[in-house]
Each structure stands twice: as C-alpha cells, then as structure tokens.
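The structure appears right after this line, and notes come after that.
One protein chain omitted, others in place.
Chain IDs A and B follow the sequence of writing; residue 1 opens each chain.
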Amino acid sequence: RRGEMAKSTQLIDNEVFRAYATYTAIVLLKMMLMSLVTAYYRLTRKAFVNPEDAESFGKGESSKKFLRTDPDVERARRGHLNDLENIVPFVGIGLLYALSGPELSTALLHFRMFTGARILHTFAYLIPLPQPGRGLSWAVGYSVTFSMAYKVLKTAWLL
Amino acid sequence: RRGEMAKSTQLIDNEVFRAYATYTAIVLLKMMLMSLVTAYYRLTRKAFVNPEDAESFGKGESSKKFLRTDPDVERARRGHLNDLENIVPFVGIGLLYALSGPELSTALLHFRMFTGARILHTFAYLIPLPQPGRGLSWAVGYSVTFSMAYKVLKTAWLL
Partner (left out) sequence: RRGEMAKSTQLIDNEVFRAYATYTAIVLLKMMLMSLVTAYYRLTRKAFVNPEDAESFGKGESSKKFLRTDPDVERARRGHLNDLENIVPFVGIGLLYALSGPELSTALLHFRMFTGARILHTFAYLIPLPQPGRGLSWAVGYSVTFSMAYKVLKTAWLL
C-alpha cells in the first residue's frame, strides 16, 4: 500500500509537473466556467434550444417563444468552443512537455503566458473588446503551445 | 527491453491509476458513440450538411433536398458537444487527481459518480427526459470534476 502511494506521487513530486498540474487545473476550470456563463445568459435572456428547457418558463405553446437564439448566448458558446479548440492542445502537448525535462523557469514562463492569454481571451470575447485584442490573446496562447510542441518533438521524436 | 516494460507499466500497476484508466476509457468510448448516434439519425432522417454526403441518396439536383437540419440530428450533436465540454476536463483533471495520491475508495467514488452521471445525461438528452433530469446529471458530473480539481490544486499548487 505505501509502496503504491509512493509510486503514484512520484510525478506530482516533480516541480515542473506540479506547475503543469496547477496551470492545467486552472485553465480547465476556466473553460468549465463558460458553461455557467452560457447558462446565465440562457436563463436571463430566456433563450433556449431544447423544448424541455423552455418548458420551465411556460407550459405548452407559451414556452415556444423561448426557443430562440440570443447574441449573448451565442457569444458565450463561441468562447467556449474556442477554449476547447485551444485548451485541449495545451493540456495534451503540455503534459508531454512537462515530461520532456524542461527547466522549471522556462516551463513556468510557458504555462503562465498561456494561462494569462486565455483569461484575457475570455474577457476580450465576452465584453467584447475591439480587435485585435481577442486576436492577439489567441495568438499568444497558440504560439506558446507551438513552442512546447517543438520541445516535445525535439526530445521524443520516434516516428 | 525488460527494464523499459517495467517502467512503462509502473503507473498501470497502481490501483488508483488503473481505476482512472478504466473509467476514462469508458467515458471516452461513450463520447465516441455519439458519432454513431448522429450518423444513425442523419442516415434514417436523410438530413445532411455536406453535399457530398447527400449525393449518396440521389444524384445532382435530387440530392439537394437532403441538405437540411433535423431535430434528432441536432439533439445528438448537442449531446456530443456537451460531452466534449465536460469529459475533456474530467480526463485532464482526473489524470492529475489520480497522480495526486487519493485513497482508492475516494477515487472510485469520484470516477463512478462522474461516469454514471454522464451516462444518465446522455439518456436524458436523447430520450429526452423532462428537466431537471438532464440538468441534475450535468451538475453531478460538473461537481465531481470540481472536487477533483480542488484535490489537485491542494496537492500540486506551484504557481
């Protein structure tokens, strides 16, 4: 039992892996918050896509007027999908990067830039800020993931 | 060679990690099944979005009537996207959680609740069940992932 515990905490004892775990949990929680933002707009704007959801706001025919799209709901959904498209590669490539033996300071720089950029991206999308605010924050996160992928491929390359 | 195999199976020998691997494979396979559900509805309802897919059901002009949306197809697609939004955080945070040294019984409780909740969510979405059936099953999965993220951040915190 103790042996198993020791084995299981090996990776989590490594500082780079701990940093990876911290920032990955933060960006995944941030992504999950987009569900609540969408739900908030659906409820306050009374704009639903499923008839069984609209039923909570009026029975039968009178609920059908709530089956509609709303600009704020759609904006939150686009922000959520953009998170999926960008945070999934970060989580996958970031794990391999953390295992490829980078310097802690270099790894922290990557993780912090990505996390900061994605938080800015969310604000830029939801407020919304004029371009190129959202575009630049997207590009920073994208470039950080590319940089980590380069290190992974240089270290691990076996085709 | 033998040394390598030993190393590679270290994690998989750990019981918490084995449980993580089992439940992650199950929920990812469940998510993949949504592709087949969508394909089933597209084929039986003859409702396609790509002209080259509709061509299989009629050549030229006569295929254009199959380029349409269908409520069952759209419902399956929404269920699939909701899986992506919720199963991706579970897989990422769950891996870190499994490596953070939880008790096996606690870990199993988390993995079982999440997996059960997501299977219920799929039935609630596809049948569909009246609310709050789908909402509650979504909330259970969401809360489990938050609970695992809390343990990860408490164990690994390095900002």
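Quick note on the criterion: a contact is a pair of C-beta atoms (placed from the backbone, for glycine too) under 8 Å apart; a residue touches a chain by one contact, two chains touch by 3 or more.
The model shown is predicted, which means the values in this text are computed figures rather than measured ones.
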Of A:Ile26, A:Val88 or A:Val140, which sits in contact with the chain we cannot see? A:Val88
Residue among B:Val91, B:Leu120 or B:Leu153 that touches the chain left out of view: B:Val91
With the missing chain put back, one of A:Phe17, A:Tyr41, A:Phe66 or A:Phe111 would touch it. Which one? A:Phe17
Name every residue on chain A in touch with the hidden partner chain. 10-11, 13-17, 75, 78, 81, 84-86, 88-89, 92-93, 95-96, 98-101, 128-131, 134, 142, 145-146, 149, 152-153, 155-159
If you put the missing chain back, which residues of chain B would it touch? 4-5, 7-9, 11-12, 15, 17-19, 21-22, 24-26, 28-29, 31-32, 34-35, 49-50, 52-53, 55-56, 80-81, 84, 87-88, 91, 95
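In the analysis below, only the chains that are shown with their structure count from here on.
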Distance between chain A and chain B based on Cα centroids, please, to the nearest Å. 16
